[in-house]
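Contents: one structure, followed by commentary.
Every protein chain but one is kept in place in this view of the complex.
Letters A and B name the chains as they come in the text, with residue numbers starting at 1 for each one.
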Amino acid sequence: MEFETIVFYALAVATVIPAFGVMMAKDIVRVAFWLLASLSGVAGLFIMLDADFLGVTQVLVYIGGILVLILFGIMMTHRDPVLVSADDDRRRSPFTGLLVSLMTFGALMGVILGTGWNVSGGLANGKLSGEPTAAPLGKALLTDYVLPFEIVSVLLLVVLCGAAYIARRGKDEEASNA
Amino acid sequence: MNGATVADLGLVLPELILTGMALVLILVARRIQSTSVPVVATVLAAAAAVAASWWVLSKEPQSAFGGLITVDGYAQFFKVLVAAALALVALLSVKGLEGSGAPRSEYHVLLLLASVGMMLTVSAVDMVTFYLGLELITLCSYILVGITVDRPSSNEAAIKYFLLASFASALMLFGISITYGLTGTTSFSGVAASIAERGLADDPLQLAALALIAAGLAFKIGAVPFHSWVPDAYQGASTPVAAFLASGSKAAGLAALGRVVVIAFGPDSPALSIILVGLAALSVAVGSVLVLAQTDMKRLLAYSSIAHVGYAVMGLTAGTDAGASATMTYAFFYVFMTLGAFGVVIGLGARGATLDGYQGLASQRPGVAGVMLLFLLALTGIPLTSGFVAKFVVISSAVGAGYVVLAVLAVVCSVVSAFVYMRIAVLMYMREPESPTPARFPVTLSVAIAIAAIVTLVGGVLPRLITDWAVAP
Partner (left out) sequence: MTISMNTILGLSALLFGIGMFGFLARRNIILMFISVEVMLNAVNLSLVGFSWHMEDPRGQVLALFVIAVAAAEAGIGLGLVIALNRNKPGAGVGDLTELKW
């Protein structure tokens, strides 16, 4: 086996095992750290798949942003025994979930293994292999995909307004702390 | 693809008007003291968006932004509908938000931007804009549902909605991703061409992708079995927000579903027909039966909306252009009748929240009771109201496609659900009042209800005024 292939499989294992950890861990802070490992594994896989820009974005946004946000959420609700532990006795029996997800996974795997892939899909927008992807992606975002790009900026504006309003302290609390 | 030009901006004029007004409202948010300014601004923006849609429609149908969206009669029809729903909901909010502690301008900003999302969704012909438009709608909706932060039920509803909606988005995205991988393209017409050319219609993986996308979309429109968030979100949200979710969001979701069905996955896909028939039958049956057990008006209207979505989806089961235009007609009339019913609920305030509040309304406020009766008749589907026309076109399109059993089920269920609507009518007309006469409705609210009532009546008598505009993509 090539060296790259071995690295790919190693990264795959480094993504999936922490993902199991995320689902199994009892303590929510441990869950967050398992998630860190899994997200890093995905970032590595992105880089192996010639998506260097996405790999870096994954580290910046997912690990630097979303994961930190989740940790903030955990800490700000820390007094809360229910939110912090993943408490088994309050958990619904996992069997329904296990059944549904196994069925979905099995069905997907079954059809995936039977599929031959379209190799000639690559279209007019230029090849990606081996080149750094920041330039072509940036170009695509500001030419062909300028409308979706703007939709995302509106989306972030909505979040800015909405999340700030929803998470602000209530009026009575503000008054008592003033 | 050949990129975007400045001329493309003219084609998204309605969206630009609404976004611009939202930005202005954000900038002046802290200076606005009166409640009427944002309402007037929203209504004006919606009116301008309708005018802009007419203007854009007067040109040839064309695609914009390198084929990511299209500007055709189908999109403009739904854009006008979305703008009308936005204006009516803004008018309803004058009374509906009183004392809820929700911030006036932020609330209207979110309504405006959610409408932008709806307009983009209805004109999307590419998976990318389709996904982002739907996400813009849902993100605004989470915040709108949870905007009355001091009320625990609002917060709870927002969290349930948020968790289930993000799960549904993930399902839909996996479907989109697989479709992209199989067909090598994200544009709806490209997907259809690739499926036809390479014989993917029976490919099991493509079917799995189709099922995932259908599940995600069924969630967005609240069709059974992905409906569990609907009653909770409507009940927890403030009433105008529930009205907005029931009208604008449903219409946009149905429009997106219609385009996916008619253009991307093709009318010839038997699997798609089975999925749609299943969704329609389950939604109609479950919605009509569960609505009988409700005593809270918002939950009642929520289950009614589930059943009505089922009827609307029936039009799409045919997979033909005529079927799609039946669904368009249904969406149009349903938006006005449900907004009218929500308007009466809002106007009656605390008394309107439960069924018992309607006792003896006719002797106290005959006008209000009369209008409510009209909306109830329309929701049931009685002739001479728009509800009958709407049900007639979708049921006949299902019969035309050979789904006679589905059509019979729809008729039976509409008789079943008539019991609950008629129960309200009986309470209004045949009981003695137990509570004091409700206060007069504010002018804005009366205007909104009057518009909804006029559309419901005129649509029932002269349906061609609307159905002529309902042209499939």
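Some notes on this structure:
The criterion applied here is as follows: a contact is a pair of C-beta atoms (placed from the backbone, for glycine too) under 8 Å apart; a residue touches a chain by one contact, two chains touch by 3 or more.
Because the structure is a prediction, the values reported are computed rather than measured.
Considering the whole complex, the residue from B:18, B:50, B:157 or B:361 that touches the absent chain is B:157.
In the full complex, subunit B contacts the hidden chain through residues 127-128, 131-132, 135, 139, 142-143, 146, 149-150, 152-153, 155-160, 162-163, 166-167, 169-170, 173-174, 176-178, 180-181, 184-186, 228, 231-232, 235-236. Not every partner is drawn; the one left out touches subunit A at residues 1-2, 4-5, 8, 12, 15-16, 19-20, 22-23, 28, 31-32, 35, 38-39, 42, 45-46, 48-51, 53-54, 57-58, 61-62, 65-66, 69-70, 72-74, 76-77, 79-83, 86-87, 90-92, 94, 96-98, 100-102, 104-105, 108-109, 112-113, 115, 117-119, 121-123, 125-129, 133, 136-137, 140-141, 145, 148, 152, 155-156, 158-159, 162-164, 166-167, 169-170, 173.
Keep in mind that, in the parts below, only the chains that are shown with their structure count from here on.
Put simply, the C-alpha centre of subunit A and that of subunit B have 30 angstrom between them. Subunit A contributes residues 107-108, 110-112, 114-115, 117-118, 120-125, 143-148, 151-152, 154-155, 157-159, 161-163, 165-166, 168, 170-171 to its touches with subunit B in the complex.
By the touch rule above, subunit B contacts subunit A in their complex via residues 1, 3-4, 8, 12, 19, 26, 64-66, 68-69, 101, 103, 106, 109-110, 113, 116-117, 120, 128-129, 132-133, 135-136, 139-140, 142-143, 146-147, 149-150, 158, 181-185, 198, 203-205, 207-208.
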